[in-house]
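The complex appears here minus one protein chain, its other protein chains still in place.
== chain A ==
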Amino acid sequence: MLFYSFFKTLVGQPVTVELKNDLAITGVLVSVDQFLNIKLDNIKVVDEGRYPHMLAVKNCFIRGSVVRYVQLPAASVDTALLQDAARRERQQPAAGVRK
């Protein structure tokens, strides 16, 4: 759930999502769910010359399972806080999960 919570803090930020077929899409993060499905607004395909297929698409929903990377604006990531949250999640594993 950590990454879900983390992505929720990035709503409204510009991100670039790279899919497993190398297609990269930049847009404003609108929402994210528990599967890390992502909704983007105001999208632009990064290499439009090579991938003009989606030039008429302005907002989209991306299935979490096809995402390879999400590139984030460095300024909106608090790495210290993230590290701390990761440690805390390690200390208190989710209910029902055996160590």
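Just so it is clear, contacts are C-beta pairs under 8 Å (C-beta built on N, C-alpha and C of every residue); 3 or more make two chains touch, one makes a residue touch a chain; residues count from 1.
Rule of thumb we're sticking to: contacts and distances are computed from a predicted model.
Name of the non-displayed chain as stated in its UniProt record, restricted to "Vacuolar fusion protein CCZ1", "LSM2-LSM8 complex subunit LSM8", "DNA-directed RNA polymerase III subunit RPC3" or "Glycosylphosphatidylinositol anchor biosynthesis": "LSM2-LSM8 complex subunit LSM8". Which of A:Leu10, A:Val28, A:Val46 or A:Cys60 touches the hidden chain is settled by the complete complex: it is A:Cys60. Even with one chain removed from view, chain A keeps its contact list with that chain: residues 19-23, 43, 50-63, 66.
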